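Pasting a structure below so you can have a look.
Excluded from the complex is one protein chain; the other protein chains are retained at their positions.
Coming up: chain A.
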Amino acid sequence: MKMSLKTERRGIHVDQSELLCKKGCGYYGNPAWQGFCSKCWREEYQKARQKQIQEDWEFAERLQREEEEAYASSQGAQAGPQSLTFSKFEEKKSNEKTRKVTTVKKFFTASSKSLPKKDIKEAKSPSPSLSRQFSLETDRVSKDFIEFLKTYQKAGHDVYKLSKIFLEAMHHKRESNIDEQSEFTQDFYQNTADKLQMYWKVSPDKVEKVMDQIERFIMTRLYKHVFCPETTDDEKKDLTVQKRIRALHWVTLQMLCVPVNEDIAEVSDMVVKAITDIIEMDSKRIPRDKLACITRCSKHIFNAIKITKNEPASADDFLPTLIYIVLKANPPRLQSNIQYITRFCNPSRLMTGEDGYYFTNLCCAVAFIEKLDGQSLNLSEEEFSRYMSGQASPKKQDLENWPEDTCTGVKQMHRNLDLLTQLSKRQEHIVNGAKKLEKDLIDWTDEVTKEVKDIVEKYPLNIKTASQALAALESENVEDDNLPPPLQPQVYAG
């Protein structure tokens, strides 16, 4: 149990250096730009792109034709004998197309330029594994989409055509404002859903399914152009959020009042899974898949709360826990992902559905993290700024309370930090002592000087002249003359 937990924990760490731009400009790179940041990518590939457009043009056109044919033939094959008329209709359609081709050609070639061309370029790109995987996925999605639409016959064909026309129009809008592109996409969703229901009489449940497939089809193709586009400051916002979350690494469960007890193995398992899910969101291309990651993450959070509290989680429990998970996970390109989902997800899913609820909570969590201050963590402003600047770390205090399976490296680090703190304290003590000694010495000197002065003042030194003294002495001696003469020794006859 413990083992698996540890490896999973290790699994979710992404090396910072892998996220940075390959050119080393300090911004974050993006796999869609082969590891460059938006600026470097533009510089690097602007020229190459121009060149390749010519080369790819013909190839793209051929692909487009093949796709169309494949669709037409698969329609015919699937429908079988019953749809002789249908395939005839198809034929007529294609005849019509050839007639119109001069006018329509412009549209189709334009779209094909933007789509398959990418795939070719990627095959030549420096990170082939990732891009090949992407282009394979694009192909697979197209095939699946065609397969899926077969079951809807005429409506399916029309939906396919609508989607194609939409993609093409989007291509023409490539240089325009992202909000305009978003608006256009949303209108497309709305109109298509309305058409499905009104003209083709598709039942509401099925409309939802078709809409999901349409979203899948168009967004796999549009992702590269509309995710974190160069024209917006999404990338800058990503960096800001990332830095902000990194600066908040010290926030604990207790500060956020998270009703989750990570000491329970099952709960910490759920927490790890939730973190993995929210990180995984960035790797998905379709808004709905991204939403699904958020939903999975939320479900794991609910499980963690349910195990801890033994009652269904309310929003009062859920939101703080989600905030905690976001802080722990620091999901890559969080703002870009939120913006992308907001702009290009099928709105009906986002407004009222369960996914929408969890997404809204994620938006709330990010808004909270951005505005977070000491008050919202029940800390004084002083404490908060000390933790933010890294002068103090609240975690050290509960070193003893840490669960046993905490990473030994982290433990060691905190022990070392403790030692360093103690060392710096001692150092300070010594410096203070030295200063005191210096002061004492100065004071002592002063004191002695003062004392000497005082004594000198009190007992001034009056030195009498030597002659006087001697004279006095002599004068004293004069008096001696009056004395009887010293006794003379007498000899006694003996």
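One rule holds for everything that comes next: a residue touches a chain if its C-beta (ideal position, glycine included) is under 8 Å from a C-beta of that chain, and two chains touch if they have at least 3 such contacts; residues count from 1.
Just so it is clear, contacts and distances are computed from a predicted model.
Engineer: Assign the chain not included in the display its UniProt protein name, restricting the answer to "Ras-related protein Rab-21", "TBC1 domain family member 30", "DNA repair protein RAD51 homolog 3" or "Protein OSCP1".
Structural biologist: "Ras-related protein Rab-21"
Engineer: Consider the whole complex, including the chain that is not shown, and state which of A:E43, A:E180 or A:E311 touches that chain.
Structural biologist: In the full complex, the listed residue that touches the missing chain is A:E311.
Engineer: Touching the hidden chain in the full complex, which residues of chain A are there? Just list them.
Structural biologist: So the residues of chain A touching the missing chain come out as 179, 186, 190, 193-194, 197-198, 201, 204, 257, 299, 302-303, 305-306, 310-320, 338-339, 342-343, 347-348, 350-354, 357-358, 360, 363-364, 367-368, 371, 375-376.
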